[in-house]
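Removed: one protein chain of the complex. Kept in place: all other protein chains.
This part shows chain A:
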C-alpha cells in the first residue's frame, strides 16, 4: 500500500533520502517535496566553485525536473510551510494542505548572524544559498568585501571573491584560521597562501559595529578602532539548525530537532535528517554524516533495520591552490604523540597524532594526496606500530621502498664532490659527459673520477644515467644480498656519508626489505660499521659467523679448533708444555703444526672452549685469530739472529708487526710474511703483505695470494728503516679496512683500485699515510686485546647448554 510521504526542505540530505527510496522501493511512497528556495536539490557544498567561477550552477544541480517527474515526486518549490498539525497528520503550505503518513524534516540550518549594530543593513549577507552566492558574484574588481569568520565557509567565500578580483579582507576572532580543523602550523601556511592570493587577513579581530550610509553597508568597525571599508559584508561565522517549525509543532527540540539512531523524532510518524537534527548531543555541518543519516532514514522507511553512528570527520578546503586536509582529533594531550614532517621550501606540513599506537588525527597542508589513506587509518583504528617509522610518508612507503639514489644524485649541486680521491666535482663530470664521455671508462680517463679507490663508481654511474637518460645502460651492480638492492660499495659510501652508526640505522635508512638482514649482509654491515665508527659502534657477535663469535674454528663434526698465537712463529718450552697439557686435559684428538708457524688443537668441544683458553692464558698464550677476518699470522725466517745470509732482523720485525696488527678486523683474512733475504724462506712473496729484507732496507710487496688464486706480490715500495716499514704496512692495512668490499682479499681490492692509487695515497702522500696510521691506532685502542681471556672470564657460561633434560643429568 502506497503511503504518503511529505518532505520539508530540498537539501543535500533529503535529496539523498529520495534517491535511496526511489531506487530501492519505487512506488512504496507517494512523495511530496516542499522547498522554500524556488528550486530543487543541488550540491550546496559546491557553491564555492560556483562563486569562484570554476563551476556553473547547472553543474551542481543533483536532481532536475526530469528526475522528480520520472519518480512521481510532487514538487512544491518556492512555497513555505506554515504549520504542521500532528493530530491530523497534515502539512499546511502557503498554497494548501498536504496530508501525510510519514513526515520528514529536512529544514537544514540558518546561517548565524551576529547581532552587531548595523547587521540589518543592505549589503550584509550570509553565505548559505545560491542567492548569497549570486550576490557575491555580482561584485567586480573595484569592490571591497569584508568576510567575518575565518572558518571553512568564510575562507571559501573570500577566496571565491578574490578570484574575481574583489578586494577581500577576512576578519577572524581567533588567533589562527580554521582553528577547529587546523593546528597553528598548518593555519600559518594557509594564511600565507591566502595572502599571496591578495586576501588580507586580520586575526584576533573583534568586530564592534557595522557602519552604513543611506541604509547600505559602508564599513566594518573593529573594537581597536580599525575601520575596514566594504561594499558587501559576508557573515560566515556558523550555522544553527532550523528548528522553528519543529518547535512550533511541539516536537522535542534542543539545539536541533532531537532524533534517535533511526532519525525518528519524538513523534513516531515524523523523522528529521541533515543539519536540522541533534543526535546524541551533536549537530552536523559536513556532508558525510548527512549522507549516512539519509541512508539510515531511507532504510528505516523501507522497514529495514539501520542505525546512525557518529564517525570521525575529515575536512578539505575547496580553495584552488590551498591543499589542506584535516581529520580526527589533533589536540595535544597526555599520552599523545606527534609525528611531524615539514618541507618549508615546498610549503608542506604534515602532522599525525598518535595515541596507543593508533592514528587519531591528521593535519596536512600543501600535499594532501595521502589524506584519505590516513583518514581510513583513523576510522579503522588499526595499530600503526609496525609502520610507524615511515607512516608520515604515506602508503607508497609502506612496502619498505628503498631510497631512490638517482633522485638524490640529481639533486646534488654542481660543486658537490663526487670523487674524494681525486677531488672531482659533479660539474666536472657532467661537463665530461656532455663532451662525449658516455661510459664509466671514458669518464675515468677524462676526469679520473672513480679511477682510484672506486667507492664512488656507483655515484658516477648514476650521474651518467641522470645526464644521459635512456642512452646510458647502467651496468647491473650486484647487490649485497636479497635484503637490499644496494651494492657493497653503495652501502659503504652511505654509511660514511649519512653517518649511519648502527645496524638498525642501516636497515632503516637504506630501506632493507627484511627486518634484520640475513647471514650474508649482517657480517658485512657489522664490519663496515666497526671499521668506520670504531668508537661509536659496538661489535655485534650475533652478526658474525660462528667462528668469530666463538673465537675458534668450527669443524665438520661441530667441534672446534684452538690455535694459540705464536708471535712471529717463536715459542718456548713453557708454552709448548702448556699446549701439551691442554691437549691431554681436554682429550684433543689431533695436534697439527700449521702453515702459519703455530700449533692447532683440533676437535675441542664447544663447552670446553673457555676452560682450555683459561689454561692457555695462564701460560701467556692468547688467541691466534686463526678463525677471523683479521690478522692471522706473520710468518718469519730466523733472519740475522742465526742465518748466515740474513740481512735484517726479520723475526723481530715479524713479531713487532704481529703485536701491532693483532685483533684488528679486516674485510677478509690478512696473512703476512717477513723474509730476511731474497731467498725468501718465509714465502713472503705470496702473502697479502710481504716484506723482503735487503741490505739497504725493506722491500714491501702487497696483493699476493696462495689460495684459490696464486699470485706473486707487487712491489709497493722500498724503505730504509724498520719504522717506516711498519708505518707503511699499518697504513695499507687501514686503507684496506676503510675501502675494500667485505670478503675481498687485499689482492682483489688492489685489483680494483690499482697499485698506483695505493702508491699515491700511501707512499707518496705522507700526511695521508700518517692519518691512516692514526685511525688504525684509534680502532686498535678498542680491538687490540685477547678475546679468549674476556670470554673465559665473563662468558664461559654461554658456551654450556642452556639446560640439560637428559635422564642421566636428572639422576
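Here is the rule we use: a residue touches a chain if its C-beta (ideal position, glycine included) is under 8 Å from a C-beta of that chain, and two chains touch if they have at least 3 such contacts; residues count from 1.
Operating definition for what follows: contacts and distances are computed from a predicted model.
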{"item": "Complex member absent from the view - protein name from UniProt, among \"Nitrite reductase small subunit NirD\", \"YvlB/LiaX N-terminal domain-containing protein\", \"Heme exporter protein D\" or \"ATP-binding cassette domain-containing protein\"", "value": "\"Nitrite reductase small subunit NirD\""}
{"item": "Which residue of A:43, A:71 or A:514 touches the chain not shown here", "value": "A:514"}
{"item": "Contact with the hidden chain (one of A:550, A:598 or A:791)", "value": "A:550"}
{"item": "Absent-chain interface as seen on chain A, which is shown", "value": "514-519, 522-523, 541-546, 549-550, 554, 556-558, 606, 798, 801-807, 809"}
